[in-house]
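One protein chain is absent from this view; the other protein chains keep their places.
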Amino acid sequence: MNGTWSDPVAWAALAPLFALAGALANGFFGRRWREPLPGVVAGVAVGAAFVVSAIAFVGLIGRDAGVALTLWSFLPVAGLDVSVGVVIDALSATFLLVITGVGLLIHVYSVDYMRDDEENARYFALLNLFVASMLVLVLADSLVLVFVGWEGVGVCSYLLIGFWFRKKANADAGRKAFIVNRIGDAGFVLASFLAAATFGTLTIAEINAQAGTFAFGAGVLTTIGLLYLVAATGKSAQFPLHVWLPDAMAGPTPVSALIHAATMVTAGVYLIARLSPLYAQAPAASAVVAWVGVLTALIAAIAALAQTDIKRILAYSTISQLGFMFVAIGVGAYAAAVFHVFTHAFFKALLFLAAGSVIHALHGEQDVRRMGGLGRRMRLTGATALIGTLAISGVPLLSGFFSKEAILGGTWNSTLVEDYGSRLLFVLLLATAGLTAFYMFRWYHRVFAGPSRLTKDAAAKVHESSPLMTVPLMLLAAFAALAGFLGLPSFAFPNWFKDWLAPALAQVPTLHPPLWVEWLLVLASVVVAAAGLFAGWWIYERGKGAIAAKAGGGSLGRFAEGGLGFDAAYRAAAVGPAEGVAGGLAVADRDLLDRGIAAGVTTSSLIGRAVAAWQSGYVRLYALAMFLGLAALAVVAAVVGGRP
Amino acid sequence: MNVPTEAYVALSAVLFAIGAMGVLVRRSAIMVFLSVELMLNAANLAIVAYARHWAGFDALAGLTGQTVVFIVLAVAAAEVAVGLAILIAIFRDRASTDVDGLAEVRL
Partner (left out) sequence: MATFVVLAVVMVVGALGVVLLKQPIHAALSLVGTLLALAITYVTLEATFLAAVQVIVYAGAIMVLFLFVLMLLNVQDAGPRRSLPGLRWAAYAAAVVTATAIAVVAFWDGRPAPDPAVVSLHLQGGSAGGIGDALFGELLLAFHLVGVLLLTGVVGAVALVQRRAESAHGAPKGGGLGAGRDASGTKAHALGSGGRR
C-alpha cells in the first residue's frame, strides 16, 4: 500500500518537519527574540503540524487501509533491508491528533506560564523538538525509525525535566529519568535484534504480517513481546521502572502535562498496540503485560494516597492510569487501550495545567497542605479541575467513564489471557478504580475545596490565571467531558472509536456474555467510582481529614509517600553501589595520578642523585671506580680468556 | 726452573691488589702514593717473570723485557719526584693531607 505525495493523507509526514523547523528556529535565533516571539514560533510550528494531521485524519475517514510512504532506503544489507518511511493509518492518525492538538494547547498555555523565564527560547525549542521526535515515533514504519523517535523523546524529556538545571534536584531528576529509560531502551534494542533475526525485517507491517504464521504462543514471539515490554515499561513508567516519573515533576508543569501525561509516556502503549498482531499471538507475553499493568496501577494508586505535592499526586495517578492502559493491551482490548490514551490525554493534561495554574497563582507553592479553598478564588481553574477529577474518577458520561468501562469490560471478556487470571485482573482493576476516585477527590478537595490553609501573603496574591492559561483549560475540559461519546460501550452502542481503529489493530476474539452481565460490569464500575468519591467526601469534607491525617502520619503512610519503598530499594541496590564504585575509582584515579606522577618524579630525582654521587669530587671514589672496573675486566679475562 | 712463571704472576697479582686496596683505603695523599708505588713494583715483577719465560723462546725477548722494567723504574722515579712536589704544593698550607679534602679542588 504505497502512497504518493499527491495524497493529502501523506502530507502528515511533514508534521515532524514543521516541529523540527520550529525547534531549529528557536534554537538558533530564539535568544535574540523578545517574548512572546519564541512561543509564537513554536506554537505556529505545532499548529502547522496539527493542520496536516487533521487533514490526514479527515482523509482517512471511510478508508480501510492507511497510507504507507517509503522516503528513502537507509540500510540495504543482505538479509535486512531497512528503509525510512512513514505509515499513516488510523492508529498513527489518532496519536497525531492527540500529540499536535494537546500539544498546541499546551504551547499556548506555556506562553503565559513561562513568561518571565530567561530561557524562554530554549524551552520552546526543546518542546518543539520533543513534538518532532514524538511524531517521528508514531509515524515510523520500521522499528529502527521508531527507535529514533523513542530516543529523541527520551533525550528531550531529560532536557526538559532538568530545564532548571541549576538546582541540583532538577538535574538529578532528569538524569534519573534518562537512566531508567535507558534500561528500557536496552530491552528495545535486544527485541529488535531478535525480531530482525526472526522475521528478517524490521518493517512493522511485515512483522505483523508474518506474526500470524508462527504458532500460537511460540516462544520466540513471547520473548520478543517480553523484551518490547521491558522497553515500554521504561518509557511508560510501569513497575519496576516507574521510579522516574514522580521525580520528573521537577520540570515545568506544561512539560509534565505534555510529556508525562499525554504523549511520551503513552509511547509504550503505542508500541505494543502497533505490534498487536505479534502480541495477539503470544498470550504469555500479553499476560505479563496485563499483570505488570495492574500491579503498577495498584501500587501507584496506593502511593498517590499519601503524596503531599500537588504534582506528585498527579504523577502517581498517571502511572496508575498507564497501568490501566497496559492491562487493556495485555488482555487484547487494543482499541480500549488507545481510547484510554485518548481520553487520558485530555483529562490528565487538564489536571496538570490546572495544577500549573494553581502553582503559578501561588508563586511556586506546591504543597497541598498549604492550599485549600482555591476553587472560590480561582473559579475557572477550579471548575475545569473538577471536571477533570470527575472524568478520571469514572463518573458516568464523562470521557474517563467510557474508556475505563471499555478496559474493564475487555478484561472481563478477554480470551487472550483467560488462562492467566483475567477475572482476578478485573477485580484488582476495579479496586484500583475505586482508589483512583478516592485519591483524586482528595486531590481536588485539598487544593480547591475546604478551608483555606494558605499562608498570609499567598492568600493575598492569589488570582485567576490569564486567558492564555484558562482557555486551554476550558477546551481540555470540554474534551474531557465529551470525548467519551466517541467510544460508547460496544456491547450495546455503536463504538465509533473502535471501528475507526479496527484496520490498524489486531482483532482478538472476546467472550460475549449475556447483556445483563455486561450491564452489571458497567454498574460495578459506577458503584466503585461512587464509593471512592463518597469515601473521599466522608473523610475529607465531613471528617475534615482527621482520619486521613492519623493514617497518613503512621509508618504505612510514610511508606506510601515514599513510593512504596522503590526509590529506597533502588538506591540501596543500584545507586549506592554504583556511587561507591565511582567514588572508589575516583580515589584510585587520584591516587594513581598523584602517586604515579610523584613516583615518576621521585624516580628521576633518585636516579639523578645516584648518578650525581659519582661526581662528588672524592678521588678515592674515582679510584674505587677504576679498581672495580679493573676487577671486572680481570674476571672477564679469566672467564673468557684466550686459552689455547 | 722449579718455580713456574705463573707463580710469580700470581704473586704479582696479589701485590697489585694489595696496592690498589691501599690506594683506596688510605686517607693521606702520600700514603696513597706509596701504595701506587707498590702497584708499580708488582707490575715490574710480572714483566721480569715473563721476560724470563719468553727468553726461552726468543733471543731478544728476555733482555728487552728487563730493559723495559729498567725504563719503568726511571719513569717511576720521575713520577715520584713530580708527584711529591705536587703534594707538597697542595698540602703545604693545610694542616692535613686528607685526600677527601681534595674534593674542593677546582680544576
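Each chain gets a letter, A and B, in the order it is written, and its residues are counted from 1.
Operating definition for what follows: a contact is a pair of C-beta atoms (placed from the backbone, for glycine too) under 8 Å apart; a residue touches a chain by one contact, two chains touch by 3 or more.
Please read these numbers as outputs of a predicted model, since none were measured by experiment.
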Interface with the unshown chain - residue positions in subunit B: 1-22, 24-28, 30-31, 33-35, 37-38, 41, 44-45, 48-49, 51-64, 66-71, 73-82, 84-98, 100-107
Residue ranges of subunit A at the interface with the undisplayed chain: 615-618, 620-621, 624, 627-628, 630-631, 634-635, 637-638, 641-644
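Assume only the chains that are shown with their structure count from here on.
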Subunit B - residues contacting subunit A, complex: 20, 23-24, 32, 99-100, 102-105
Residues of subunit A that touch subunit B when the two form their complex: 616-620, 623-624, 627, 630
